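Just passing along the structure, written as structure tokens.
As you look at this complex, bear in mind that one protein chain is not there, while each of the others sits in place.
Should a chain be cited, it is by its letter among A, B and C, assigned in written order, with residues numbered from 1 in that chain.
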Amino acid sequence: MSGLGGGLDGAWARRWAEAIAEGVADRKAELTALDRAIGDGDHGENLDRGFQAVLGKLESLEEGATPGAVLKLVATTLISTVGGASGPLYGTAFLKASVAAGERESLDAAALVEVLTAARDGIVARGKAELGDKTMVDAWTPAVDAAAAAGDDVEAVLDAAASAAEAGAAATEPLIAHKGRASYLGERAQGHRDPGSESTALMLRAAAAVA
Amino acid sequence: MSGLGGGLDGAWARRWAEAIAEGVADRKAELTALDRAIGDGDHGENLDRGFQAVLGKLESLEEGATPGAVLKLVATTLISTVGGASGPLYGTAFLKASVAAGERESLDAAALVEVLTAARDGIVARGKAELGDKTMVDAWTPAVDAAAAAGDDVEAVLDAAASAAEAGAAATEPLIAHKGRASYLGERAQGHRDPGSESTALMLRAAAAVA
Amino acid sequence: MKKLINDPAKTVDEGVAGFAAAHPDLVRVVVDPPFVVVRKDAPVQGKVGIVSGGGSGHEPLHAGYVGYGMLDAAVPGAMFTSPTPDPILEATKQVDAGAGVLHIVKNYTGDVLNFETAADLALAEGIEVQTVITDDDVAVKDSLYTAGRRGVAGTLLVEKIAGAAAQRGDSLDQVAEVARTVNSRVRSMGMALSPCTVPHAGEPSFELGEDEVEIGIGIHGEPGRERIALEPADRMVDRLIEPILEDLPFQQGDRVILLVNGMGGTPLSELYIVFRRAAEVLQERGIELARSLVGSYVTSLEMQGVSLTLLQVDDELLGLYDAPVETAALRWGR
Partner (left out) sequence: MKKLINDPAKTVDEGVAGFAAAHPDLVRVVVDPPFVVVRKDAPVQGKVGIVSGGGSGHEPLHAGYVGYGMLDAAVPGAMFTSPTPDPILEATKQVDAGAGVLHIVKNYTGDVLNFETAADLALAEGIEVQTVITDDDVAVKDSLYTAGRRGVAGTLLVEKIAGAAAQRGDSLDQVAEVARTVNSRVRSMGMALSPCTVPHAGEPSFELGEDEVEIGIGIHGEPGRERIALEPADRMVDRLIEPILEDLPFQQGDRVILLVNGMGGTPLSELYIVFRRAAEVLQERGIELARSLVGSYVTSLEMQGVSLTLLQVDDELLGLYDAPVETAALRWGR
């Protein structure tokens, strides 16, 4: 639970980042294995490098930082430590999310949906992937849609987003990829889950878990 | 049998070269495997290249060529086709043997011993290996000694030489090498038979078989 | 995984440190932000700066091409991972002498995005930047709706020729134009006999049977488009060169530079066997072999395999190709 009135405050955002770091560290090998199958075998390593750096930065962030400030710190850290495709994409996602969160001390359900939508839009703007291209967008877009339909409770919103992202990630398996490295494989990408969609599901499940 | 009086004529020398060629072709892989263990894995290939060339050259040699002429042709062909250590060594052996055979139409036991001794001496002069250095000399020297002690029958001489060479080759197994590539291995050469001693045994057995 | 490394997490750091120690006459190395390999005498007054970069694991690309007549800086990322914008920006600043900076970027989503951010940041600091994306790999079908073709070994020729244009004093627009021209006339395709193993992953990027090869691989240990049975080298060459020749298309009377590139673990002797057949095919087609380059220039760690690259040249491009170059991995005329 995240304070009075059910809003998500800066402490939640911090817990979210920490939970992602923990989840990525735990599942690093699994994410990398997914990427080895249809990419270049570094996705877990890339995100782990980024989120370990985030953990370090969080220590020097002031106590009462807003959700927007936490998200911004995550964004800039990912941009300057992850590299690859996922670095700028997740970096942009958190950056746009932080802008959407603005100066707010806490996020209610409507603000949360705005934040998630901004993140997804940022990814699409930079990566130009559409739904069905077998990328992280296939997790983000259903998540945003489910979040928007989940009502006024932030926990319900996050839970809906996480579940939809998980389903979206699973649904990438039969697809042929049109963006990212998996697109070079043509039909050989079929039968494999997109690693970025899986890490997106991990991130959104972490958000719900610490709410 | 090789003509009247038990002497070995040019036809025998020709059969000998052909029999070596056949034996080497049959046992190429085995000779190469011995060389792979303690050398560079080409001994069978080297000799096969040389003796296949010898077969070609023999065709253009005149019918009644002397043993010396046949041996000289084998020598020059080996020198210009085998390469490696065994090329010049066997080449010199056959060259010195042909000089020892001289113009003789056929070789009696005494001449045969002279020929074999000249071959061995040629190898030692060029390669500077002593008995026990784990080289082809370890087959040649016992062979020459046994030949000298075998009496007046050329077949007996050749059989004694072949048997002694075979025993000599087997006796290289426990040795540390002091010449050739196996010398780089120190104690690790122990337990392996020297490939050149084995090919020498093959050659001398072939000589006996066609006598 | 059997490698001459100390710690999988430190392979890039130590490799860059070794490179710096081996070539102090050619380069200096910035370690914060990690890493930028800069031409020793950069910025060169009046000259357009050229920066390239991308994931590590393709050595000697790109650091091996920093020096007179080629790159002014290289930005090696983590293993097979595009560098972040920070070192790209730093490289851009270090090589800018007021004439602007060209970014040569292989077409991978990560490289494109990170260089894009760096270019934006450089522009904000008042540095003029142009970007040329290389995408010479004919194994990948190009389309507006996909990530497009990959940049592979042809990138080397783009860097060499653009580098010569910059060295002779061309303007940023001109250097970018030359680079784009080269990219538009260069085509490549590769195959692998064996996968490679990213040190931190510890497992090969794909599995191949004793008689199998991958056709149409990229340079990141990705599987290719197709897995087939191993065939004689000449047949393999035909499988690689046909799609290249058809794509531009190269025509009778064309003059070309032929690059036979080893993927890292291929012995030079095999590259020459491949070269023999490739040159033969060109002759059969009436295409003139103007220059040859045979070696492991754009690699995927210890992968065994080869790629073929053909660049159609005219006198102008050939002159720039022949111009002096002095780098760790490519050197002539100086």
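In this section, a contact is a pair of C-beta atoms (placed from the backbone, for glycine too) under 8 Å apart; a residue touches a chain by one contact, two chains touch by 3 or more.
A quick note: this is a predicted structure, and the numbers were derived from the prediction, not measured.
S.K.: Considering all chains of the complex, which shown ones does the missing chain contact?
M.R.: B, C
S.K.: Check the options C:M236, C:V256 or C:L311 and report the residue that touches the missing chain.
M.R.: The single option touching the absent chain is C:M236.
S.K.: In the complete assembly, which of B:D42, B:E114 or B:E198 touches the absent chain?
M.R.: Of the listed residues, the one touching the omitted chain is B:D42.
S.K.: Considering the entire assembly, which residues of chain C contact the chain that has been omitted?
M.R.: 2-7, 11, 14-19, 21-23, 56-57, 59-60, 64, 193-194, 210-211, 213, 230, 232-234, 236, 260, 264-276, 279-280, 289, 292, 294, 296, 299, 301-302, 304, 306, 326, 328, 331-334
S.K.: Determine and list the chain B residues touching the chain excluded from the picture.
M.R.: 32-33, 36, 38-42, 45-46, 49, 79-89, 126-127, 178-181, 183-186, 188
Convention: only the chains that are shown with their structure count from here on.
S.K.: Determine the shape of the graph in which chains are vertices and touching pairs are edges (line, ring, star, complete, other).
M.R.: Drawn as a graph, the chains match no named shape, so other.
S.K.: Can you tell me which chain lies farthest from chain A, using the average of the Cα atoms as each chain's centre?
M.R.: B
S.K.: Based only on mean CA positions, could you tell me how far chain A sits from chain B in angstrom?
M.R.: Their C-alpha centroids are separated by 77 Å.
S.K.: How many angstrom between the C-alpha centroids of chain C and chain A?
M.R.: Each chain reduced to its C-alpha mean, chain A and chain C end up 32 Å apart.
S.K.: Using CA atom averages as chain centres, what separation in Å is found between chain B and chain C?
M.R.: 55
S.K.: Pull out every residue in chain B that's touching 2 or more other chains.
M.R.: none
S.K.: Any chance you could list the residues of chain C touching two or more other chains?
M.R.: Within chain C, no residue touches at least two other chains.
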